[in-house]
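Sharing a structure below in structure tokens format, with a few things to ask.
Of the protein chains in this complex, one is absent; all others appear in place.
Think of it as A, B and C in the order they're written, each chain with its own count starting at 1.
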Amino acid sequence: MAMSQFKQLRRSYGFDEVAIVPGDITTNPDQTNIDFKIENFTFSIPIIASAMDAVTDVNFATLMSQVGGLAVLNLEGIQTRYDNPQEILTEITQVSDAEITPLLQKVYSQPIKGNLIGERIQAIKQSGAVCAVSVAPANTKRLAPITAEAGADILVVQSTVTSARHISKSYRGLIFPELRKSIPMPIIVGNCVSYSACFELLGTGISGVLVGVGPGAACTTREVLGVGVPQITATIDCAAARDKYLGESGRYVPIITDGGFRKGGDLCKALAAGADAVMLGSIFAQAKEAPGLGYHWGMSHPHPALPRGTRIKVGTKGTLEQILFGPASVTDGSQNLIGAIRTAMGICGVLTIQEMHKAEMVIAPAITTEGKSWQLSAT
Amino acid sequence: MAMSQFKQLRRSYGFDEVAIVPGDITTNPDQTNIDFKIENFTFSIPIIASAMDAVTDVNFATLMSQVGGLAVLNLEGIQTRYDNPQEILTEITQVSDAEITPLLQKVYSQPIKGNLIGERIQAIKQSGAVCAVSVAPANTKRLAPITAEAGADILVVQSTVTSARHISKSYRGLIFPELRKSIPMPIIVGNCVSYSACFELLGTGISGVLVGVGPGAACTTREVLGVGVPQITATIDCAAARDKYLGESGRYVPIITDGGFRKGGDLCKALAAGADAVMLGSIFAQAKEAPGLGYHWGMSHPHPALPRGTRIKVGTKGTLEQILFGPASVTDGSQNLIGAIRTAMGICGVLTIQEMHKAEMVIAPAITTEGKSWQLSAT
Amino acid sequence: MAMSQFKQLRRSYGFDEVAIVPGDITTNPDQTNIDFKIENFTFSIPIIASAMDAVTDVNFATLMSQVGGLAVLNLEGIQTRYDNPQEILTEITQVSDAEITPLLQKVYSQPIKGNLIGERIQAIKQSGAVCAVSVAPANTKRLAPITAEAGADILVVQSTVTSARHISKSYRGLIFPELRKSIPMPIIVGNCVSYSACFELLGTGISGVLVGVGPGAACTTREVLGVGVPQITATIDCAAARDKYLGESGRYVPIITDGGFRKGGDLCKALAAGADAVMLGSIFAQAKEAPGLGYHWGMSHPHPALPRGTRIKVGTKGTLEQILFGPASVTDGSQNLIGAIRTAMGICGVLTIQEMHKAEMVIAPAITTEGKSWQLSAT
Partner (left out) sequence: MAMSQFKQLRRSYGFDEVAIVPGDITTNPDQTNIDFKIENFTFSIPIIASAMDAVTDVNFATLMSQVGGLAVLNLEGIQTRYDNPQEILTEITQVSDAEITPLLQKVYSQPIKGNLIGERIQAIKQSGAVCAVSVAPANTKRLAPITAEAGADILVVQSTVTSARHISKSYRGLIFPELRKSIPMPIIVGNCVSYSACFELLGTGISGVLVGVGPGAACTTREVLGVGVPQITATIDCAAARDKYLGESGRYVPIITDGGFRKGGDLCKALAAGADAVMLGSIFAQAKEAPGLGYHWGMSHPHPALPRGTRIKVGTKGTLEQILFGPASVTDGSQNLIGAIRTAMGICGVLTIQEMHKAEMVIAPAITTEGKSWQLSAT
């Protein structure tokens, strides 16, 4: 029996296992351009706040738009199930670890209110922000028309794994080309992690792809289901699909690495791996303005039969402004994310994110700490 | 001297080092079929409770059959050495760590009672369950006829490593084709871990193979003997032997990955690596109905001269029903194992376990935790 | 799409992941020659003290010269911003962890005093030492003439990453061939980590290259920017560039591995990887004579908007003499660094550092501690 008949396993890599190699030339960070485009929308920073209840509410979406980015409101979360979300959010941060999963299962079993969907979207639009909202594939046919009518700008169709073809005997799966025709706005779909799945999704005519299965800080998909691909490999593979699709169709569709980021260096690595933008959850849950009050939990956590997630205490590290633009008063990579991206681009000698995709990277495990094991100072 | 004359080492992988890649399409988990067959017996779930004294007694075997699975009763353990096993089991859970190995050596040095073998088998049969029992190779010739006569349905011949040919000057080893002719029931043999050993075992006409040497939670074979192969590689290799044997003989013989499982994701990975079913020890020792009272110990632990094992406190995590079918109220992958298998199959876009064997996997070390190092919540 | 169109990642290695293989012959350590040359300057030990404020002041530069090595004074640090540096150094060691980054940002925002540059250089020269000083690329055109006039012997142009070509629309980058013509002294440039960047730097006519981005004990560049290459791979790559440049130009330009060293074994590994000398920060900050008073901090730590570094308490381990030449009274590799280099060379059967470059090395992760997990003794 030839060796090739044994199942082959490819090595994959996460943020902590790689590093970016400086370029042969260097550039002035102040002159880098980090614009990011979704069809006709252009954002001045390549960062999106994720559709998680501890991260995005109307207020946070407004703030993100003001600083040049984007936030996605979850239309199937607390904001559309409760007239007064604040009360529920407070309760979530106060119960004990033993009580949290049953509580989340209960909280998310309340019905979604159609009128709240409209109200939230209109509130975001009234602030002048670009309004992006997310729905699960199973609910898209029902909710997409409502979001279009309410004036949303971008629709995100998101579940743990979303594919171009869903097979079921009992219902007809979502058909993206049909959806695209029925609503007049860009559609971002996710999540996916492989070259072939991403390539097939791109072929359905969508406007963006979310990359990442299992990496999030508040997610236990890999423990519960064994499924997931570390983010650097997932990004490299999906970037290859994007480039292949560009070559065949002439259409450049951005890929957005979603989840697993802990510090500025991780964002730089995702961009060097091929991402056009990044979607952040836990990092933004640390903002003073985030609705999670210093806590964060995953959106597959409340599943009624197979919950996957943990509630984590992320704390509050600074304002959104400080997290994005600094100046940093700490040195752990949690502040001035945009400064970090521009500086890394300068070190790599590139001026745009698409040039950054060509930066060299090496596998360099974090456990090789080389001198990092000295005692930290204490007075 | 050519480099090939140096001993070559192949890299092997365990559960924590791999992950499953989502498919290009997805399927509805509710429509997956997870049947598992041993000759004419069909089970509706691909899960077997192992022949360990902390896991399987008459009651547990009955329950496993009722939920669609199978349990194996160890015919050389406490259940057949003691009229009142409960007393002994309680003692095992109460002695100190320093006393446990000598106690187990003493407990398992008592003689096996022929009448108890018959009684236990009949009790299982009377409950309506499929009755599977295990014996060591050295005792098989003596005990197999007794089990057949008592009405057992499936015989498991199991030791740390069982091969198709055992060489000894002082006695004649067990010959499986002879054994198969002498008793009228399916024979499952184990354990093995390599392509060639598994292929040779299959050629003896047996009905199933147990895969796994050294991975069990309560086993120290790798420390004491240096012997063992991590479960993903062992499963991939034995699955290749099964497929090769199928091609040559036309007979499909299931392989069962035995030991080392800690959470739902591990089961999904074993199936994706090629297993037809999984055999669980520690996970079932955590069931409210398990005879181990929250403790677990390995079956090579009581060896009189070279004990290999540890007693571990696994705790009690829920009923058997909850462990297998949920709904889960925790998110660590210890509940709703069947839900996890079906969901993972849906994400991989497959409908049967044999299709699941073709799911792509990547090497993705668990130490790449990507964001998992946040502080867990505490109120 | 061919596999080669996916971004490829090369594996890189740090000090803790490799080991030196003994030679087929052995030599007498006492007869090894460890001279190191920068143009016309010859040093009897291949060790340079880094341009960090916790390491090098006038006194330390004098001592290093007396023992046969070299120290580099940072012309943009505390020594040239304050008439009385001692006061500031003391304050840095006394504030709490929460206060340190803002304090350093404030301390390093004070102006550099031109008269202090002259005074410090002259004090070093008056002691009879070789005087090496460092400046950042952006300030080199302004400060280089002053250092030349004040009598400095060697100029070090150093930043996190320095390349042969810096692209900016708003100013004209530093041109090394022009700089070399304008001042009559050897120029050492850094830091770089790749073959191509190093090769290009060598082509500008400089006299030495510093190798290392991100490895320092007090540096968090990899966390904040994601940029860095572990030191063994960086040294191997830059050594290949040096050898290639030697072949083309006939000029041998030394490369100096800078940062990440914790013990004697690390120095030996850098030399075996191809370094002509090493530059030490944290290890010298542990000397009784170091200005850091038992603390150490990185030179990119005080960045006003994107600080990268930590203050670490390194403690005081012995005199400079003892650290370099022993006799050691401890066995952790922190004393008698020169003895360690000579002994390792003897074990490898070599007599010069250039022969040491040919010593065989293996990848041998430190986590394979083989017996190192015994309990350390305690009385």
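FYI, a contact is a pair of C-beta atoms (placed from the backbone, for glycine too) under 8 Å apart; a residue touches a chain by one contact, two chains touch by 3 or more.
Since the structure is predicted, the reported quantities are computational estimates derived from the model, not experimental observations.
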item: Omitted chain's touching partners, listed by label; value: B, C
item: Per the touch definition above, residue among C:40, C:84, C:170 or C:329 touching the missing chain; value: C:329
item: Listed residues C:211, C:255, C:299 or C:344, member touching the removed chain; value: C:344
item: Touch criterion as defined above, residue of C:137, C:264 or C:307 at the omitted chain; value: C:264
item: Interface residues of chain C (partner: the chain not displayed); value: 13, 15, 18-28, 30-31, 195, 232, 236-237, 239-240, 243-244, 263-269, 272-274, 326-333, 336, 339-340, 343-344, 347-349, 351, 357, 360-364, 367-379
item: For chain B, the residues touching the chain missing from this view; value: 1, 5-7, 9-17, 93-97, 100-102, 105, 160-171, 192-194, 196-197, 200, 213-217, 220, 222-231, 233, 259-262, 282, 295-296, 301, 304-315, 367
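Please note the rule applied: only the chains that are shown with their structure count from here on.
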item: Count of contact steps on the shortest path from chain B to chain C; value: 2
item: Most remote chain, CA-based centroid, reference being chain B; value: C
item: Equivalent interface positions on chain A and chain B, same or different at half; value: different
item: Copies chain A and chain C - rotation angle from C-alpha fit, nearest 5 degrees; value: 90
item: Rounded Å distance between chain B and chain C, as computed from the means of their C-alpha atoms; value: 55
item: Whole-Å gap between the CA centroids of chain A and chain B; value: 39
item: Multi-partner residues of chain B (at least 2 other chains); value: none
